[in-house]
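Partial view: only certain chains, each at its native spot in the assembly.
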């Protein structure tokens, strides 16, 4: 982990290939996510060509997750019931080898969230997406997590797994002014993990497409309200030509 | 049920009459609905001229429902608490003869949802709205449900009760690319049921207006983000002239 790794960038064809597989396979992403971000998360997944499903009830989350292509766990509004649902989802991920993306929202503010995060981080081959503050708060546990892919989003997104390392320098500051944009990124990464075996490539593809959609949306909007609308339209309209043009810049 | 029934279509004046009664009476629709769709459901009800109210607490759902014009139950994010609230709402509907619309979201994916659906389907005179997959999963129970109105939404919506049968061929594919658009349809049907005694006519009126709003919105948008915004504006702006023009097409 302390070794210096070369930062790679995907090319447009490779990103487009991952996105095309999402559109073709329409993976269902089972999201246990916060109630603030549920709506934008579902809409971003639909714009991406994936199928959102959300469940929280302890008696059904496993059944809902079993047929899904990937699982998202986001603790932004964790409650007593979703806390009990998390072990059920971890079990499905473990037994079925299903990709799982974990988003430790505001983990630095709450001992409860730190406790839950530690439990989740015992799952091998997890993808963890957080901002720098959240990833730093979990640094100790991330260092010992088996096969983890660390996705630190920010002005430049950094993706680090044991095998690969990517840097994504797309996006726009307005993405931090709309609630749930970061949370939805976790869902898009999950959708890509459902169709691409290498989680680092999946994450890099998702964040490249999302960041470029953010750049396009920013050019078409005059504030965070219109930006949120344009971001969905731009993500739905992403194609390889757009990716190639923006990634060459 | 196996008899062939002629498919009727409402005319614009009849649809407009139902919508005008919603605007005039401003019925409150008590929604026990999923947290993904709560926001768009409330906004569509407001655009329609109705009043949304949402509650989940077992100790208050009955009180909140008693003065409402209609009740919506949608199990998209059913949890332990809302599961307990459902019998309370069924009791109010039964005792007060209040219209109740049931939306069995993803019932095909979860045994828990199938169990809940079966309980709800014991209520006489229910309106059930689902997509073809959901309605097929419930076919056996729907066949024996007393006085049920079956609303199967899709490219062409089909509405079937013991007494009448309607077909609504309005709408746009973008309606399936925005989360909660289908769930909000259930709420609009409930609002119409509060002012129109025949639930099949109420459902047909709601879906005709909503589908036409979808057509107008699609013409004004360039993706699912702008479509969602335009759909609210179009629904709020529907009048008899617009209905007549679109229904003649």
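Chains here go by letter, A and B, matching the order in which they are written, and residues are numbered from 1 within each.
The rule we apply is simple: contacts are C-beta pairs under 8 Å (C-beta built on N, C-alpha and C of every residue); 3 or more make two chains touch, one makes a residue touch a chain.
Not measured: the values here are computed from a predicted model.
Participant: Since every chain shares one sequence and 2 appear in place, tell me the total number of copies in the complex.
Facilitator: 3
The rule is short, and it goes like this: only the chains that are shown with their structure count from here on.
Participant: Can you tell me the C-alpha superposition angle of chain A onto chain B, nearest 5°?
Facilitator: 120
Participant: Could you tell me the distance, in whole angstrom, between the mean C-alpha positions of chain A and chain B?
Facilitator: Each chain's C-alpha centroid was found; their separation is 33 Å.
Participant: Can you name the residues of chain A that touch chain B in the complex?
Facilitator: Spelled out, the residues of chain A in touch with chain B are 35, 38-39, 42-43, 46-47, 52-60, 63-64, 67, 81, 228-234, 236-237.
Participant: For chain B, which residues are in contact with chain A within the complex?
Facilitator: Residues of chain B touching chain A: 34-37, 39-40, 76-81, 83, 106, 109-113, 177-180, 221-226, 228-229.
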